[in-house]
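With one protein chain removed, the remaining protein chains of the complex are shown where they sit.
After this line comes chain A, so read on.
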């Protein structure tokens, strides 16, 4: 047992020494730059070339054509949509124009109707006014005739009263009443006074 353990220890020591040497070598290497360890260059360059070729293959065969087609498709869609929007806009402008035209037409129509109505009303009004005027004129003439009649009758009544009164006054003064003379005198007075 003891011998065995000694042997194991010796072996461990030996391994330690080997490790120590390896560590020392590593340390010496680590002290410099691993970038300048030329022994690893072929390895790096080989794997780099493999990597670059792999990426180039994947990009040029799959990724880039796919992305390019997606971008082109999107650009096409956007262009189409813009064109459609432009068209719709034109249509909207046209519709607005038609609407404005219809509106203007309706407005002139309305104005025409209003003017017509106004003219018709005016005509009716004129007729009614004329009729009323004529009626008023007729009534006025009638009234004037009656007034003249009344005045005439009043005048003759005044004459008769005046003659009678004059005769009465003359008789009251004690003078013979000459009816004809009194009448003539009153007439003369009335005419002169009038």
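Operating definition for what follows: contacts are C-beta pairs under 8 Å (C-beta built on N, C-alpha and C of every residue); 3 or more make two chains touch, one makes a residue touch a chain; residues count from 1.
To be clear about the criterion, contacts and distances are computed from a predicted model.
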Undisplayed chain, where the name is taken from the UniProt record, one of "ATP synthase subunit a", "Phenylalanine--tRNA ligase beta subunit", "ABC transporter permease subunit" or "Glycolate oxidase": "ATP synthase subunit a"
Touch with the omitted chain, as defined above, among A:45, A:132, A:160 or A:181: A:45
Contact set of chain A toward the excluded chain (per top definition): 22-23, 29-30, 32-37, 39-52, 54-56, 58-60, 62-64, 66-71, 73-74, 77
